[in-house]
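The next block holds one structure in the form of C-alpha cells; read it before the comments.
Left out: one protein chain. Kept in place: all the others.
Should a chain be cited, it is by its letter among A, B, C, D and E, assigned in written order, with residues numbered from 1 in that chain.
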Amino acid sequence: MTPKDFAKQSGNESAATRLLSSWMTPHRIPAAIYTDPEIYALELERFFYGHHWSYVGLEVELPNSGDFKTTFIGERSVIVVRAPDGEIHVLENRCRHKGIRLVQAPFGSVGDTRRFICPYHRWCYKLDGKLVGVPYRNGVQGQGGYPADFSLKDLGLVRLQVACYNGAVFASFDADVEPFKDYLGPTIEPFMRRTFNGEPLRVLGYNRQRIRGNWKLMQENIKDPYHPGLLHAFFITFGLWRADQKSRMVMDQHGRHACMISARNLGGQNEEVTGGVNSFQEDLKLSDPSVIDVQHEPWWGEHTVVMQTIFPSVIIQQQVNSLSTRQIIPVSVDCFDFVWTHFGYKSDDDAMTRRRLNQANLFGPAGYVSLEDGEVIEFSQQSHATYSGGECLAELGGRDCEPTEHMVTETLIRSMYQYYQSVMRP
Amino acid sequence: MTPKDFAKQSGNESAATRLLSSWMTPHRIPAAIYTDPEIYALELERFFYGHHWSYVGLEVELPNSGDFKTTFIGERSVIVVRAPDGEIHVLENRCRHKGIRLVQAPFGSVGDTRRFICPYHRWCYKLDGKLVGVPYRNGVQGQGGYPADFSLKDLGLVRLQVACYNGAVFASFDADVEPFKDYLGPTIEPFMRRTFNGEPLRVLGYNRQRIRGNWKLMQENIKDPYHPGLLHAFFITFGLWRADQKSRMVMDQHGRHACMISARNLGGQNEEVTGGVNSFQEDLKLSDPSVIDVQHEPWWGEHTVVMQTIFPSVIIQQQVNSLSTRQIIPVSVDCFDFVWTHFGYKSDDDAMTRRRLNQANLFGPAGYVSLEDGEVIEFSQQSHATYSGGECLAELGGRDCEPTEHMVTETLIRSMYQYYQSVMRP
Amino acid sequence: MTPKDFAKQSGNESAATRLLSSWMTPHRIPAAIYTDPEIYALELERFFYGHHWSYVGLEVELPNSGDFKTTFIGERSVIVVRAPDGEIHVLENRCRHKGIRLVQAPFGSVGDTRRFICPYHRWCYKLDGKLVGVPYRNGVQGQGGYPADFSLKDLGLVRLQVACYNGAVFASFDADVEPFKDYLGPTIEPFMRRTFNGEPLRVLGYNRQRIRGNWKLMQENIKDPYHPGLLHAFFITFGLWRADQKSRMVMDQHGRHACMISARNLGGQNEEVTGGVNSFQEDLKLSDPSVIDVQHEPWWGEHTVVMQTIFPSVIIQQQVNSLSTRQIIPVSVDCFDFVWTHFGYKSDDDAMTRRRLNQANLFGPAGYVSLEDGEVIEFSQQSHATYSGGECLAELGGRDCEPTEHMVTETLIRSMYQYYQSVMRP
Amino acid sequence: MNVVEEGPGARIGYIIQRLALSDLYQAYADSLDRGDLERWPGFFTEDGSYRAQARENFDRGLPLAAMFCQGRGMFQDRVTVIAKVMVYAPRTTQHVVGMPRVIETGGGEIHARAQFCVYHTLPHEPTALLAVGRYEDRVVEDIGGRLRFRERTAVYDTLLLPNSLVYPL
Amino acid sequence: MNVVEEGPGARIGYIIQRLALSDLYQAYADSLDRGDLERWPGFFTEDGSYRAQARENFDRGLPLAAMFCQGRGMFQDRVTVIAKVMVYAPRTTQHVVGMPRVIETGGGEIHARAQFCVYHTLPHEPTALLAVGRYEDRVVEDIGGRLRFRERTAVYDTLLLPNSLVYPL
Partner (left out) sequence: MNVVEEGPGARIGYIIQRLALSDLYQAYADSLDRGDLERWPGFFTEDGSYRAQARENFDRGLPLAAMFCQGRGMFQDRVTVIAKVMVYAPRTTQHVVGMPRVIETGGGEIHARAQFCVYHTLPHEPTALLAVGRYEDRVVEDIGGRLRFRERTAVYDTLLLPNSLVYPL
C-alpha cells in the first residue's frame, strides 16, 4: 500500500472507487486491480454474478437423467443436473431454508429419487429447483408446522439461465442476460462452433490446480501472443513456434472474448523471429517425438492452434490434437482454481486418443508449456501484492484495441481492459 | 458481497451498522451475520467480553490447590486456577508488563510456588492475580529500577467475575454482570441444577474439533428440534426419535438460553412423524446394542434428553446416559473450536462408566449423530460466505418466540435472535 | 477490537489515524500498533520503503561478478548483485513490462550472460538495472512491435540506493536518503565499525525462522536489557549474566538505533542481581563447556557482548565469539521472517571456527537463548491480537529516553517509540 | 530385538513375521484409503477392540475415545453407520505409516507400535492434514496364521481435529 | 503373504526380494529429492511407463494423466525438459513413502503398492504439501537382477495441486 493509497483510505471514497473512476488507459494496468479485495468483490458481482455467461461443464459429463455435477461460478457453488426430460438445469447450491450448500459431491446421480434432498431438514427439491416437500409442514398431531401463509412456491433452489451450445454448458445468474450466441458475438461464435460442432464428445480426464494469482492474469496469459515464443522454450527448442507464423488476433464486438489463431511452424529458427532468445538450444532433440506427433483433423481447416478466451470464466483450447476447456474459478483476490477438462470426440479411434493423451504432456500442472504459465502468473502476483503502486505495460503493437493479422501485439489484453473499465466504472 | 453491500461500504456508515440498525425479523436471518468481520468483532465485545457469563470448565478439573487450566472466553485466553483457600479464580492470561500470554499449558499446577511467574521478566503474580514481585524494582546498586510512583497495586492480572455452580465454572469480564442464577433465570436454572446437582463429577475425557463455521450456527443447531429426526438418520433408523415424542422447548426470560427437553422414543415409525424420510432403512439393525443400552438414572425424572444452550458459550448435554459440556470458542468470523468434556458422577459404578463411554460413540467428531451437526454447519458457512445476500428462514411453528410443548418449531432460534437484535442494535 | 475501536471505525477517521495522532507516551505502548493492518501498511511505507536504510546482506555472499541473491526490504523482493566492475547493485525484483518477480532463486549467478532476463517475454536488463533489450521491439516482418515513442530508458529495473559498509550491504528505496554513516550517527557507527572492521568475512551458514509476531517485537526484544538475566535461565544457571555486570545503553541521535553493550559475568550469583529468580538451579552443570568456551578477540576491546539494533531491519550480534546478522523481514502485521547469517573472519583458524559453531548452539531457532526470545514474541502477539485494548508498560529506569551506564532500564524501547511516533504521526 | 537365537529356522520365522506385521499395517491403511471399509472389521480378532483416542486422554488416563469398538458387532455397526446412515461431505483419506516396531512379545501377543499421518481430501478443496499419531497395538496370530489386531489404539496428537473424523484412523 | 513354503532358501529369497523392493522405493524417492533427476529413467525398464494421475481419473477410468511417459525416450525427454527447457521457481521435494506391499505376484511381475506424501519447498516460503497418494506398480527383475518398474502409476488424491508439478511424484 502506497502512502497515497493510505491517504485515500482515510477519505470518504474508497481507494477502489477512486481507481475505477479514474483509470482510462487499457495499455497501462495498475497493480491494484490484482490485489484490492473491494475491486475483486465488485468483479464477482458485475462479471460472474452479473450479465455474463459462465462455463459450467460439458453435457457429456451428465449422460443420464439424474446425473449431476457441482461446480462454481465465481465463488458460488452451483449444481448442474440433467432432468428426466433430458434438459440441463443449473441451480444455486443453496437450500432456501437455512441456506446450506446441500450437494457436496463433485459428480453424482440422484438416482431414482429424482430429487435433491437437503440433508439438514430434508426439504425436497425437484431437479428444476422447485420445492416440493417440507417435513412437518402441517405440524405433528396438530402442533407446530408452518404458518398458513407459508408458500413453497417462492422457495425453490434458484435456477440460473442455461445455454447448451453443442455440448458445452454455460449459465448466468442474470435473468436478463443476452442470448448466448449474441454474447459470443459474430466474430467469436464461429470458432466456438468449430470445436463444438455437434460431434459427440468424450471426456479424457481432469486436471485441477490452485494458482496463487488473480484470476485475470490467466485471461491475460491466453490473450498474450507475445509470450509463447519467448517463455515457452519447449516451443522454440523443438521448432514448434515462430513469431512470423501466420496468425490472427480476433475479439468480439466488446473486446472481452478473443481468439488467438495460428498455424504451427515447421521448425528451424532465425534471429529476428526468435527474438534472439539465447536459450534456444539447437542441440536438444526429442528422443521420442510422440508428444508432437500431430495429425490434421478435418474440422481444423487452415488453423492448427486456436485459443479462445470466453470472458470471464473459461478458455477453450485447441492446440493441434489437444483439446480442453480450462475453467477459471476465482477463490480470492489473489487465488484461483484452474480446472482442465481434456476431451476428444466419441468417433476418435484409439490412435487419435493416444495422440491426444501424449500431447497432453504439454498441458496442465506438469505441462511442458502450461506449467510455465502457472509459474509466471504466481511470479506476477507476488510482485503486485508487494509493489502496490506498480503498473503493467501493454503497449506492444500500439495502444489501440483492434484485431490484427499478426501476433506481435498485446491488443487482446488492451481490449479486455477497455471492456473491463466500461463495466467496472462506478 | 452484493453490489448493495459494496455501495454501502463506500458511504459513511458501515454495512454492519446499517444491517444491525434495520434487522427486525428474528424469523428471517441475513447471511451477513455469519460472515461480516465487523459484526463478529461487536459480538465478541457485547456477548463474550460484555455482561454475559461464559463457561470455563468444571471444578473437578482442578482438584488441588495450585491446579490451573487455560481456556478461552471469546478469543481471549484466561487462566482458571484453584487458590490455596480452595477458591477458583479466573484471570486474564496477560501479563501487565508487556502483555504476554504468560501461561501456555492447557492444564498444569503452579506447585509449591503458589505464583504465576511471567517468563519474560519474571513479574510474579499471586493466584488471585495480585502482582507481588517485580525484579529490580528498586534498581541494582542504585541504578535504574522503577520510578517512585510506580505502584504494583493496579497491575495485577485482571480478575474476572466467577460463578461456581455445583461444580460448573463460569466467568465474566463485566464487573457489573448480574448474579449467575439470575443470568440463567428461573426457567433454565432448574435444568442446570438437574445435571449439576452437587453430586461430585468425574471427567471421562475430551474431544476437540475446529469447525469452519460461525459460532452462532452451533447455538442454532442445539436450539433446533426440527433437525434431529431428519438429519440424524441414526436416530430414525434405530428407532430412537419420533417427532411426536413428548417434548418441551423452554427459554429464559430474555430468550437467549434454552432447553430442548424430550423423552426418547421406544422405536417404530409412522409416516407422519418421520416426515416421510425416505432413508429410513427398516432392515438395518445394530449388531451390538451397547451404544444404545440406556439405563434410567434417578435424577432424570421424566426427561431422558435435555439439551441446554447457555448463551453464548456452552451447551450442556444430557442424552440419556451421555453427559458433556460442549464449549464454543470463537476463532474468527467463520470458525470456532468446539471442546467436549465428557463426564459422569464419581459415584458411577464401572458398568455405568462403560455405558457412558459406549454411548459416547454418538457424540464428538466421530459421533454417529454429532458428526452430522459439524458437517451441516460447515455446509452452511460455505454457502453464507459466497451467497452473501442470502437469508435464512426460521418460520417453523410460526413467527413468535414463545415456549412450546412440542418440537415442531424453530421458536428457540427466533428467541435467540430477538435477544441478539436487542443487544447488537447500534 | 474494543467497542471504542468499533465506534471509531464507523467515523470518517480511521482508528489507526486517531491512535497515531494521539499517542504521546513512549513508555505506554498500545497493543493496536502490533495488530492494526493500516498501521502496519504505513510502517512499511514510512520505514522500509521510506527514508531509511535496510540490511540486504554481506558482500562476501557475492564473491564473483554476476553473483546475486534475492532478499526482502519490507515485503518487497529485491535483487542484490555484483556487477562486472565489482560494484554491488540492489534492484527492485520487478520487471517493468508486466511487473513479475523475475528472479526466484535465493542465490545464484547470471554467469556469462551478464544480464537478468525476465522469463515471461525476455526483456533483458543489465546488472545495474538498465533495460537493454525488448524482443520484437520493431515488430516482425513489418508488423506489430512497440510504438515509435516507446523508450527503453525509463523502463529499467528500479535501482535502490546502496551503501556497502566494510562488507555489510544496506539499501534504500529513497533517492534522498541521508548517507549511511549519518544514518547510523556518531554514537552507533563506531560499533558497526567494530564488527565490520574491514577484515574479510566468512559466512558460516544460515538459519531461517518464521515468527508469528509483529516485527517490532523483535526490535524491542534486542533493545531490552531487562529480560536476558530473567528469561534466559541458561545465562543465569551457568553464571553467564548478572544484572550488575558493567554495561551501557547507547542510542543514535534519533533514538531509533541502539547498542546494548556489556561484559559477560564471571559466574556466581547473589540475590539482588538475579532478581531472586527461583529457577536458578545451582546444581546444574554443563557436562561439556565447549558452548561457553570463550576466547577474547583483539577487536573486542573491553566489550564482550554488543547487540546492535539498526532500525528497522537488522540486528548485528556479537555475543562473545558468536557473530551474526539477524534480518527482520515483515510478512504481515502479525508475522515476520527472521534470517540469521552467522559469520566469522576469513583469518579465523579452525579452532576459532569450531568455537563460533559451538557457541551457535545458543542462537537461532534451537538456540539455548534465542529460542526463548522467539517464544515470548509469539506469546506477546497472541495476547495483543485478542486483548486489543491492551497496553504495554516500558517504565523501567524511568520514563525518559536517555542513554544509561547500566542495564536496569527500558530506555531503548522508549527512545525507539519516541522516534516511531515522530515518523508515524499523521 | 527379541530374537531368540535358535538356529536359522527360528530367525527366518522371526523375519517373516516382521514382514507380515508390516503387511498388516500397510494393508489396514490401504483398505481404508481405497474405501474398502467393509474389510476393516476383518483386521481385528472377533473380540478385538479399537480406539481412536486423543493423546491428551491417553496420556492422562482418561478413558474417552472419539471412536470406540469392542467386539465384531460394534465394528460392523460402525461400518454400517459410516456407509449407510450418516451424512457427510464425501472424502478420501491417505495414510502414511512408518515401519511397525515390536515393543514386546509375550502371551501370544505382539505389542507393536508405528507412527502415522493421515491426510484427507474433500470436494473442491486442497488436501489437508487430518491427524498424526501412533498406533499402540496388540497383534496376535489368528485362525489360519493371519495376523490380526486384538487391540489397536490410534493415539492422535491432533487435539483440534479438522471437524469430522468420518473413517477410523 | 504369498510365501511359497519351499524350504529356507526360498524363504530367504523372498525376504531379500522384499528388502530389495523397499530399497527400490526409497532410492527412487531419494534420487528425486536430492535432485538426481537423471537417474529417474533408470528406475524403469526400457519399455516401462509412468503416470502421475489424479485419483479422480484413476477411479473413474479416465485415461488422462498429468504426466505420462512410455518408453525410455519419453522418460529422457521429460528429464531434458525439466532440467534444461522449462522455467519455474526452483524447489526441492521430499517424499515419505510407506513400506511397499506385494499385492500379487505372477508372470514374472510383482504388483506392489505403497503410500506416499510429498512436500515441496519453494524459495523464501515454508514447506508445503505437494501431494499425497499411492503408487500402483508393476515391478520386474531386470537385467543384472536389479528391480525396475515396468509400470508405475502415482495416483494422487490431491485433486487441487498447488500450481505446478515440476518433478515426477
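Here, a residue touches a chain if its C-beta (ideal position, glycine included) is under 8 Å from a C-beta of that chain, and two chains touch if they have at least 3 such contacts.
Being a predicted model, the structure only gives us computed values, none of them experimental.
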item: Chain not shown, its touching partners among those shown; value: B, C, D, E
item: Full-complex contact with the absent chain, from C:I73, C:L160, C:L231 or C:V314; value: C:L231
item: Contact partner of the left-out chain, one of C:G74, C:P312, C:P330 or C:G374; value: C:G374
item: Option from B:G74, B:G99 or B:P119 whose C-beta touches the chain left out; value: B:P119
item: Absent-chain interface as seen on chain D, which is shown; value: 1, 3, 8, 11-12, 15, 18, 55, 96-102, 113-117, 129, 131-134, 157-160, 162
item: Chain C residues that touch the omitted chain in the full complex; value: 106, 203-212, 231, 233-234, 237, 281, 284, 286-288, 290-291, 337, 342, 353, 357-358, 360-361, 364-366, 368, 371-372, 374-376, 378-379
item: On chain E, residues whose C-beta touches the chain left out of the figure; value: 8-9, 12, 15-16, 19-20, 22-23, 25-27, 29-30, 33, 92, 94-99, 117, 119, 121, 124-129
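Criterion: only the chains that are shown with their structure count from here on.
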item: Groups of chains joined by contact, in the absence of chain D; value: one piece
item: Chains in simultaneous contact with chain B and chain D; value: A
item: Far-end chain from chain D, centres as C-alpha averages; value: C
item: Inter-chain centre distance, chain A versus chain E - centres from mean C-alpha coordinates, in Å; value: 33
item: Chain centre separation in whole Å, for chain E relative to chain C (CA means); value: 43
item: For chain E, residues contacting two or more additional chains; value: 87, 89, 159-160, 162
item: Contacts with two or more other chains, residues of chain B listed in rising order; value: 12, 231, 372, 375-376, 379
item: Which pairs of chains touch, using the document's own definition; value: A-B, A-C, A-D, A-E, B-C, B-D, C-E, D-E
